[in-house]
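I have placed the structure first, in the form of structure tokens, so that the comments after it can refer back to it.
Missing here: one protein chain of the complex. Every other protein chain is in place.
Should a chain be cited, it is by its letter among A, B and C, assigned in written order, with residues numbered from 1 in that chain.
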Amino acid sequence: MQRIGVFVCWCGSNIAGTVDVKAVAEALKSEPGVVYSTDYQYMCSQAGQDLIVQAVKDNNLTGLVICSCSPRMHEATFRKTAATAGLNPYMVEIANIREQCSWVHKEMPIGTEKAIILGKAAVAKVNLNTPLTPGESPVTKRALVIGGGIAGIQTALDIADAGFPVDIVETKPTIGGKMAQLDKTFPTLDCAACILTPKMVDVAQHEKIRIFSYSEVAEVKGFVGNFDVTIKKKARFVDETKCTGCGDCVDKCPMKKNPNEFNMGMDNRPAIYIPFAQAVPKVATIDAGACTMLKKGKCGLCSKVCGAGAIDYTQKDEFISEKYGAIVVATGFNVISMDKFDEYAYNQSKDVITSLEFERLTNAAGPTAGKLLRPSDGKHPHKIVFVQCVGSRCENCAEKGKEYCSKICCMYTAKHAMLTRDKYPDTDVTVFYIDVRTPGKNFDEFYRRAVEEFGVKYVKGMVGKIVPEGEVLKVQASDLINNKQMHIDADLVVLAAAIEPDKSARPLATMLTASMDTNDFFTEAHPKLRPVESPTAGVFLSGACQGPKDIPETVSQAGAAASKVIGLLCKDKLLGNPCIAGSNELMCNGCSSCERVCPYGAITYLDKEFRMPDRTTKIRRVASVNPAVCQGCGACTVACPSGAMDLRGFANDQIMAEVDAICK
Amino acid sequence: MRKCSLEKINLVFAEIAKAYTLYLPTDQNDSSAKFTKWEEGSVWSNALNTVRSPKDFFFPQAEDLMEFKVEGKNIDITDIRQESEDFVIFGVRACDVKSFEILDRVFLVDPVDSFYASRREHGIIVSLACTKPSETCFCTTFGIDCTEPAGDVSIWKTETELYWQANTEKGEKLLSYVDSLTEDANTKAVDEQKEKTSVVMKKLPLANLTTDGFGAGKTMELFNNEAWDELSQTCLGCGTCTFVCPTCQCYDIKDFDTGNGVIRYRCWDSCMYSEFTKMAHGNNRLTQKERFRQRFMHKLVYYPENNDGLYSCVGCGRCLAKCPISMNIAKVMKKIGGEK
Amino acid sequence: MQVKEYKPLIVAFCCNWCSYAGADLAGNNRLNYPADVKIIRVPCSCRVNPMFILRAFQRGADGVILCGCHPGDCHYTSGNYYTRRRMAMLFSMLDYLGIERERTRVEWVSAAEGAKFAATMNEFVEAVSALGENKRLEDLRCKR
Partner (left out) sequence: MQKITREQLLDRAVALLSDGTVNSVLGWQKGEFDYDVTPHIFKSADELKEGFVWNDFCYANFSKYLVLKTDRIEGKLLVFLKPCDTYSFNQLLTEHRFDREKVYAIGVGCEGMVDVNKLKAAVDGISSIEATEEGLKVTTIYDDEPTVVAIENVLLERCVNCKSKKHVAYDELMGEEGEIIDSARFDEVAALEAMTADERFAFWQNELSKCIRCNACRDACPACTCENCVFNNPNSGVETKAPVTSFEEQMFHIIRAYHVAGRCTDCGECSRVCPQNIPLHLLNRKFIKDINECYGDYQAGEEVGMRAPLVDYTLEDLEPGEVLNRRGEDA
């Protein structure tokens, strides 16, 4: 039996003005378990807290009921007070007689009566409270960053600079991601490679960072502080430790006609290749689907020319297991497929291209060495049409495009238009848009310059149809402001295609038990207050995997994610929330209902041996809650039909006792 | 012996109901019969028997025993029993009448169960002879003659008449209330009916079921019989057999906290339940086999051992009809005992 | 005959993060609602077991209301989505059994919606008062 002390706070006249605090203290004296009851002007004051501590000592109290303001206000305070008095902090319950009583009721008798009932409910609950202690778990001081684009690079560098080892897993042969493919960046127009490649080199040279390029995450187990990850290193048939990146093999390879991914397939690369000059790691990779040596066992030229002896046709996929304390997802984005946008004739004409392809066309390292030439005939285009929101803000067209705004298109289209007009003033540039969205530092100024200084024609309206006719592209569009139809014979059309999360994100989310929205963007733990954390503890989000972002935003989020990771890795032990779920194994059916509703993946199943009533033993599947992962929502407790799953601090019997006390 | 025309039956009921609360079997919408309180318009069922046995009248499924309030260190106990009024249960079959004797030997021996005793005292049993037994009937196995039912008043129903015979003082008194509606009769029609019924009785599928091999002193012999495993194999452990049984008498006593005091009540319990007689150390019978065995050993061995050889089964056949898996005492007796 | 004014008993389960804070805000802003409403704090609306609701009715509650974060705003990301399904099904069953549907309700109240909390409670108390005492899900033993 508990020995409960009741402490009724006046809160000056805030409570005492509407609630007869003495009557409340008196009424609660006769409740079961209550051995002491008193009132005081300000319980939260030092004097009030001292009074509580003294009462605990004088009366050997085991539980406390504070009738005061909202627990959201001072629950933490009184828990500390309890700890000072030598009690477990979770032996305290608050009856909220201010916000939910004295402040909302006017008449003293009514307020007093309700305060007594709320007090009784708290007493009934404390009678069933048990001391709770938060669970502890160790932290592996290493982070995993999934994705080696600018988001992953920045996060890795920030974490590594703080002194923690970081591994980057990148599915491509090189890190760098989409930013490496860009030409210039808005709104400052500095060259992407110039600002990115030094960072890539920093990563390569950082003693705390390991890069697993041409690799994927194969399996994730464990939980915050203690993830066990298996990384699949795909066979690249080149020994990374030996390859010097000299490029001799690339030059000699006879299989030259393979679409070059880095240039968006607008030119070709050999079967053995280094994606671009500044690749990190600068190591060749053999495209197994294109190499005749691997397919038919004939050729072997690269092996012959390789001075370092790095070519290894027998290489196999390799699996590496590593422990991590935190995981950062930086899987980035891709441009959506244009296959379903027949109206823009993307598949019919080479001269209808996406903006990312345009980036490569204008990049000095691109297929045209930076000259803006039409892909079809290599001629200089004189009339260019840019179409914005292709597949973005696409209402009721989920099968084709996306409902969301891709966010970056307005700005890069302005950039493309401006750069074109700057470099080729003879070129006529028209941009069709729904809205121009330029919130961001120096963004609107940038857009206005494109229009006002560089004479880019902006037309509010959508392109209805593009028909290739001979050398020109017949563009039909509407001008909504002047309310007229437009027909333009364009030489080149650039589509600002929507962006979508990388396809690898969905299976990864499943492995991480991290939640995603319907568009496959990772969900943040709180949209405002915890934007770089996944609801799954220990999993953090960086870059466009969480939503469309431009480079400055990506870099800031990458830094923010890194700081969260550093905060986690700094700790030697993680203290959990003690108000978590727990399963009574004797009652558990192992049915998996709880696991299915757990938003955190905190529940796993064990096969345990039980002694049965007839003295035999039986192996049964039972639920086990990971205290480091459970956040204490209680969804599982209701999904559990047998009541085996209960929530500490808000247990079934406690809540029912409160119900009973209130309904008495 | 008295008789009255069946045409007057509702007048008879009305007359009885003036003096007593009258309960009789009426048809329910699911073609089963149930004892209900008679009121104007009630129609006496033709069904052979009710699904629930009439033991409910003396030993209801749940009954409040007392109420207590705890305040500080004081416990305030209130006796909340309500005095019974005299009541009549009309149309009880011979098997069920016999069940009262079995219950009496439990509840009326020292210490007397005053709740049960009070109800028994106030209850008047009007028994009804059977004419059309069912294939599930085996009352003869336990020496019950369904054509000669006991009770305060026995009645025989023919095509047109109802014959009455008072067996006790209580019965005489009841009959006196319907004196004007009945007339003296000879036993000819009744005797003929008995004759006819006993012919059918001999042809019942379970007519040869015997209690041979059971009874007092058989505990050691039967307890470890291998057949229990097989018989109990698919028992679901529900309480249907015990709750429809007219002789099962186990109960549990529980407290219900109303928030303004505690009501102590008792309610039927079933030895088939895994929580039955659970104590601080756990359960006595850990497996369904043990629980299953307990039920039949009690009816066929332990009870007769303590009650001069009287078996605590009356062959009413309710469990035969209602068991979800059709496992029942007849199958048990055949497997473990034998047939004539 | 003078009838004593009927006061309903309302149990409100409020999630800690949104609705309980919303109730606190109603207090901060001194927005009145009847004292018949008694709040029980739960971590999330998904913690509310149908058994708690039936228990409240058994013990004499005349109405039970669940308040949680707005869909999409759950502190635990998905708790209130489960609540929504569970309560939709439970309340529909209660309605099917002939229990007045006005006695149960789910309302999403954010931490900023003190006014909505007070208004909801006023409205709910009024609706339940109009029905009178809970007779269909009562346990007579608790009314002695």
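Basically, contacts are C-beta pairs under 8 Å (C-beta built on N, C-alpha and C of every residue); 3 or more make two chains touch, one makes a residue touch a chain.
It should be emphasised that the depicted structure is a prediction, and the values quoted were computed from it without experimental measurement.
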| item | value |
| --- | --- |
| Partners of the unshown chain among those that are drawn | A, B, C |
| Per the touch definition above, residue among B:135, B:191 or B:221 touching the missing chain | B:135 |
| Absent-chain contact - pick from B:68, B:256 or B:302 | B:256 |
| Identified contact with the non-displayed chain, of B:32, B:118 or B:306 | B:32 |
| Residues belonging to subunit B that touch the chain removed from view | 28, 30-32, 48, 51-52, 61-62, 132-136, 200, 203-206, 230, 233-234, 236-240, 242-244, 252, 254, 256, 265, 267-270, 273-275, 320-322, 324-328, 330-331, 334 |
| Residues of subunit A in contact with the chain not shown | 518, 586-593, 596-597, 605, 616, 618-621, 639, 641-644, 652-653, 656 |
| Residues of subunit C in contact with the chain not shown | 50-51, 54-55, 57-58, 71-72, 78, 81-82, 84-101, 104-106, 136-141 |
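As a convention for this text, only the chains that are shown with their structure count from here on.
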| item | value |
| --- | --- |
| Centrality ranking, top chain (CA atoms only) | C |
| Highest-count interface - the chain pair sharing the most C-beta contacts | A-C |
| Most distant chain from subunit A, judged by the mean position of its C-alpha atoms | B |
| Approximate Å spacing (C-alpha centroids) for the pair subunit A, subunit C | 35 |
| Whole-Å gap separating subunit A and subunit B, where each centre is the average of the chain's CA atoms | 69 |
| Residue list for subunit C, restricted to those that touch at least two other chains | 59-60, 142 |
| Shared interface positions of subunit B, touching two or more other chains | 259-260 |
| Subunit A contact footprint on subunit C (complex, rising order) | 9, 11, 16, 20-21, 23-28, 30-33, 35, 38-44, 46-52, 55-56, 59-61, 75-79, 82, 86, 118, 142 |
| Subunit B contact footprint on subunit A (complex, rising order) | 30, 613-615, 660, 663-664 |
| Subunit C partner contacts - residues on subunit B that touch it in the complex | 256, 258-261, 263 |
